[in-house]
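Omission of a single protein chain aside, the complex is shown with its protein chains in their original locations.
To keep things simple, chains are lettered A and B as they appear, and every chain counts its residues starting from 1.
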Amino acid sequence: MRSILAAGMITLAVQGAAFAQTIQIPDRIEQLAPKAKESVNITLDGPLLQLAGQFMGANEQQVKQLISNLKAIHVRNFEFEREGQFSEADVEPLRAQLRSGWSRIVESRDGGDHIEIYVKQDRQQIGGLVIIASERKELSIVHIDGPIDLRQLSLLGGHLGIPAGIVPNIGGGSSRPAPEPRTAPQGGGKDEN
Amino acid sequence: MMPDPADPPSQAAESGPGDAAGFEDLVRRHQRMVFSIAFHFLRDSAAAEEVAQDVFLRLHRHLDSVASSDGVVFWLRRVTSNRCIDYARQRRFRLMSLENVPEPAVEPHARDPLLSRRLRRLVASLPRQSRMVVILRYQEELMPEEIARILDTPVASVKSQLHRALRMLREKMIRVVGDLRT
Partner (left out) sequence: MKHEPAGIDDDLDPAVEDALRRALRPVDPPPGFADRVIRRASARPSHVTAGGRWLARLATAAALVAAVSAGLWYRAGQEERRRAEGEAAKRQVLLSLEITSTRLRAVQMKINRQGESQQ
């Protein structure tokens, strides 16, 4: 099976470059924080990313390279005590920003779980990545702004929990076929993630 | 019996604040314990150092009322626990770090450092009181009765929190990495 991102990259290869504004995390999402029992709020701009890179150790040089050209990383992760603390309406202002210049390459629904992955094309490479992931009691928003090399991301496979096997097929040119992703245990029903 | 840290200092008039060498020895002997409780609870090295420093400075102020070395350990655990819980309550956004500073030495037989890292993150996501119960149980290897004394909580509550927390952690870990026994 093609990796999910390989499919997305082929889609991008036939599109022209599109102008896309920088994504802003909507106020409706920021306002979820007081309702959450646990929150993660990360905002890293260029200077902070550069500073972080200076403190990467010898075994983190790939990470340093990955983030070296990024403009920003934004993460919002909210865990709630009960269901029903957020809704699609809270996320819709973010989706509205992604309708121009972004391509949704993956959407997965499974029970109460809903995951979307958007990428922004910037010439022949990915210029940004947005992940919107919701479960019944958890909402995650990830925005990586800047040229991100998903092949480099795949090289971190096995480190930091980044799964091996997500290899992009960027630009539509000749490339190695993506290695087969690891499959779930037979008949187990348990999520290896 | 240790005085409550919130109580006014005792009137041990001539004992002074405790000699400097004695205090330094206490810091060096117990810094790992105090910092680790704070770090595993807060998952933020800078915050953990801030809390740990505060704890030792309070100890310095109350040193003249310390009765024994056992009393110091109990006192440190209690004050560290209370300070961590208060600190976390005041901070709505907490940064759950991935890495220890520095990394603990990985034993040759360590099965999965990523599992440990995920587990630490999951522990950090527990409600504050349960989180501290888990840390005192598995970092400090304390029995529920001792934990109850430190946190000034009924033993039954400690046991109940422990069971609930472990059940929650087990469920989340199975979702993340599969059966821990495999």
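Everything that follows uses one rule, which is that a residue touches a chain if its C-beta (ideal position, glycine included) is under 8 Å from a C-beta of that chain, and two chains touch if they have at least 3 such contacts.
The model shown is predicted, which means the values in this text are computed figures rather than measured ones.
J.: Have a look at B:60, B:128 or B:149 and name the one touching the chain we're not showing.
T.: That would be B:60, which touches the missing chain.
J.: Determine and list the chain A residues touching the chain excluded from the picture.
T.: Counting only chain A, the missing chain is touched by 1, 3-4, 40, 42, 44, 48-49, 51-52, 54-56, 60, 63, 66-67, 73, 75, 77, 106, 108, 110, 113, 115, 117, 129, 131, 133, 140, 142, 144, 153, 156, 160-163, 165-166, 181, 183-184, 191-193.
J.: In the complete complex, which positions of chain B touch the hidden chain?
T.: These residues touch the chain not displayed: 9, 11-14, 16-17, 20, 23-24, 27-28, 31-33, 35-36, 39-40, 44-46, 48-49, 52-53, 56-57, 60-61, 64, 95-104, 110, 115-117, 119-120, 123, 134-135, 137-139, 141, 143, 159, 162-163, 166-167, 169-170, 173, 176, 180-181.
As a convention for this text, only the chains that are shown with their structure count from here on.
J.: How many angstrom lie between the centres of chain A and chain B, each centre taken as the mean Cα position?
T.: Taking the average C-alpha coordinate of chain A and of chain B, the gap between them is 34 Å.
J.: For the complex, give me every residue of chain A touching chain B.
T.: Chain A reaches chain B through residues 33-34, 37-42, 79, 160-161, 185, 188, 190-193.
J.: Quick one: in the complex, what on chain B touches chain A?
T.: That would be residues 92-96, 98, 114, 117-118, 125, 127, 174-179 of chain B.
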